[in-house]
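See below for the structure under consideration.
And then chain A:
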Amino acid sequence: MVSKLNGQYGSGIREASTYLGQNYMVVEPSVVSELLQILRDREQFDYCVDITAVHYPEREKQFDLLWILYSFPRNERIRVKIMIADGESVPSAVSIWATANWLEREVYDMFGIRFDGHPDLKRILLPDGWKGHPLRKDYGIIQQDQEWVQANLGIESGQ
Partner candidate 1 sequence: MTDRTMIDSKAIDPKTTASKVADPYLSHLELDQPDKTFLDSNELVINMGPQHPATHGVLRVILKLDGEKVLGTECVIGYLHRGVEKIAENRTYTMFNPYVDRMDYVAAVSNGLGYCEAVEKLLNIEAPPRAKYIRVILTELNRMASHQLWLGTHALDIGAMTPLFYTFRDREEILKIFEKYCGARLTTHAFRIGGCQYETYEGFERDVTKFLDFVPPKIDEYEELLTSNRIWLERTKNVGVISRADAIALGVTGPVLRASGVKWDLRKAQPYAAYSEFDFEIPIGANGDTYDRYTVRMEEMRQSLRIIRQAVERIPEGPIMAKVPKVIKPPVGEVYHSIEAPKGELGYFIVSDGSTQPYRVRVRPPSFVNLQALDVMVRGALVADVIAVIGTLDIVLGEVDR
Partner candidate 2 sequence: MLNYITSYLRSNTTPGQAGNVFWAFVYIMVVFGGVSVAVMAMNWLERKALAHFQIRLGPMRVGPHGLLQPIADAIKLMTKEDIIPAEADKFVFWIAPLIILCASFAVYIVVPFGPTHAITDLNIGILFMLGVSSLSVLGVVMAGWASNSHYPLIGALRSSAQMVSYEVAMGMAVVSAVLMTSLHGLGPYGVGAGTSGTGTLSMIGIVQAQQEQHVWFLFKFFPLGFIAFGIFAIAMVAETNRAPFDLPEAESELTAGFHTEYSGLRWSLFMLGEYAAMIAVSSIAVTLWLGGWFRPFPNTLTGETWDLVFSLFPGLSFLALAVIAFVGVRRMPKHPYFRVQTIGLAGFGAVLALIGLILFAPPVRDRVQDIFWFVAKVAGFMYLYIWYRATFPRYRFDQLMKVGWKVLLPIGIGVLILTAILGVVL
Partner candidate 3 sequence: MQPVATTFFFYFLAGLTLLSGVFVITRKNPVHSALALIFGLLAQAGLYLMLYAPFVAGVQIILYAGGIMVLFLFVIMLVNIERSQREEQFNKQWLVGLLAAIALGGLFVMVYVKGKALFPYPIAQPLENSNTQQIGVMLYGQYMFAFEIASLLLLVAIIGAVVMAKKRI
């Protein structure tokens, strides 16, 4: 499968391998939207398990953004990974899998990665108006948006 896709995208797929029996591929952000569409339509990855991100502050391209996909007919999982820099936005997958809606919102909430074409991109777990994206590595574990807490909860600190 990978070779087939490789033929189509050439350098778009940078790496495709298996770790601990789990397949993943690292691709260029530019092709990812098309690739996901093809994975669903042609390769029958009809179930988007999860969308998540990992933050590496010391890298130039700070974020790993992952799609974990599953195919019911093939009983197979695959992880599609791209690397993007802070502030870069990614095409949304909502039109491919409806489930991407909340998952992308959560990624936006936690990492601040914007998704283009998302119907309603706003915070999901944290309140609107909160500042900062807590799952970034530079966000301390007891750090919080004091201003928001004081304004909305009327207390000095949420700790």
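We take it that contacts are C-beta pairs under 8 Å (C-beta built on N, C-alpha and C of every residue); 3 or more make two chains touch, one makes a residue touch a chain; residues count from 1.
Keep in mind how these were chosen: all candidates are chains of the complex that A comes from, given by their letters.
Given the structure is predicted, the values throughout are model-derived calculations rather than measurements.
Within the complex, chain A makes contact with only one of the listed candidates (1, 2 or 3), namely 1.
Per the touch definition, chain A reaches candidate 1 in the complex via residues 19-20, 22, 46-50, 52, 54-55, 66, 68, 72, 75, 77, 79, 97-99, 101-103, 106, 110, 119-120, 122-128, 134-135, 137, 139, 141.
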